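Remarks on the structure that follows.
Omission of a single protein chain aside, the complex is shown with its protein chains in their original locations.
Here is chain A:
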Amino acid sequence: MVLIAMGFEGSANKLGVGIVRDDGQVLANPRVTFVTPPGEGFQPSETARHHQQHVLDVLADALAEAKLSPKEIDVVCYTKGPGMGAPLVSVALVARTVAQLWRKPILGVNHCIGHIEMGRLITGAVNPTVLYVSGGNTQVIAYSQRRYRIFGETLDIAVGNCLDRFARCIRLSNDPSPGYNIEQLAKQASGDKFVKLPYTVKGMDVSFSGLLSFLEERAPSLIDSGEFSQADLCYSLQETIFAMLTEMTERAMAHCGSQEVLLVGGVACNLRLQQMVGQMADERGAKLYATDHRFCIDNGAMIAQAGIEMFRCGLTTPMSDTGCTQRYRTDEVEILWRD
C-alpha cells in the first residue's frame, strides 16, 4: 500500500509545504522565504505574520503540483520544533486544522531529523556522520542505538547565524539569503588577503560568538582603511569557520570509524564548505554526500519524509500533544525505523 505524507515547515523564515510518497518520490515541495532588508534580521512576530499570509497558498500549490486531492494524503506532518515560537505555532495551526478537516492522523516532527532523513533519502548515504549546519543549528550527528547522537555542536551561536549577522554588519542583501551572498562575494576575493580570525574548536565542539564579535568590531575600519574589501572579509570568514566545522566533523568520523559524511541544513548549500569537507573525506578514504538548495534549505518535504518513517513505525501524535517547542534536541527522538 502506497503511503503519502504532507509536511509543513515554518520554524525560521522559510515556509514550505511538501508531499512525499513512501517509495521516496517527492511529489511537491513549494517554499517561500521571508526576506528582510539589508542590515536587518527576522523577528518572530513579523515572521509569523509572513507565514500566516502565505501558508494557505503554499498548501494549495503543493496539492496542485502533486496533482492530489486531500483524501489521498495519509498523514499530516508538521514541525514541532526546534525553532521560533510564533512561526512554529502559525504553521502547526494549519496542520491541526487540515488533519481534522480531512480526518487524517497528525505527526509532530523534529526539524533536525527532517534534515537528516531527507539527506539520507536524496543521497542514498547509508550510515553517515552528519554535519547539520544552518542559521539555527550546528551539530555533528551520528546514529547509534536508536538515537541520532550529537557528537559535537556549537557552544553558542550556529554557524549560519554567524554568517547572517556578518552579512547584516556589512549590509549585504538578504535575497535570496545572506549566506548565499557571502559565498558569492568570497569567490571574488583574490585569496591573497586574509584576516586572521579567532579559530575556536573546543574538544568535540566549536564556538562562533567570539569570532563574530571580533569581526564585527574590526570590519568597518578594515574596509575603510582600503586594505581589505568586503570580499576579502567574506573569504577570511568562510575559510576560518568552514575549517572549524571540518575539524569538528573529522573528529567525529575518527571516533566512529565512519566512511560517509552527509552535509545538511542551509549552510550545507555552500560549495566551498562541500569542497573542504570533501577534501577531508577523500584524505580519509571516505565519501561526501550533499544535496542542493531544494533540500538543504528548510522545506516541507523533509518534514513529510521524517513523518513517513515515523508513521510506518505506527507513530501518530494525539491532538492534545500537537504543541510546538522552541528547544527540541535531536537525540530526544527514538529512531524506531533504524536498527
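Heads up, the rule we're going with is that a contact is a pair of C-beta atoms (placed from the backbone, for glycine too) under 8 Å apart; a residue touches a chain by one contact, two chains touch by 3 or more; residues count from 1.
Definition applied: contacts and distances are computed from a predicted model.
Participant: Could you check which of "UPK3B protein", "Nucleolar GTP-binding protein 1", "dolichyl-diphosphooligosaccharide--protein glycotransferase" or "L antigen family member 3" matches the UniProt name for the chain that's left out?
Facilitator: So, among "UPK3B protein", "Nucleolar GTP-binding protein 1", "dolichyl-diphosphooligosaccharide--protein glycotransferase" or "L antigen family member 3", the name matching the hidden chain's UniProt entry is "L antigen family member 3".
Participant: Could you tell which one of A:Gln100, A:Gln184 or A:Gln275 touches the chain left off the display?
Facilitator: Of the candidates A:Gln100, A:Gln184 or A:Gln275, A:Gln100 is in touch with the missing chain.
Participant: Just name the one of A:Asn13, A:Asn29 or A:Gln52 that touches the chain not displayed here.
Facilitator: Result: among the candidates, A:Gln52 touches the missing chain.
Participant: Residues on chain A that touch the omitted chain in the whole complex?
Facilitator: Chain A touches the missing chain through residues 48-49, 52, 55-56, 59-60, 69-71, 85-86, 89-90, 92-94, 96-98, 100-102, 319-320, 322-324.
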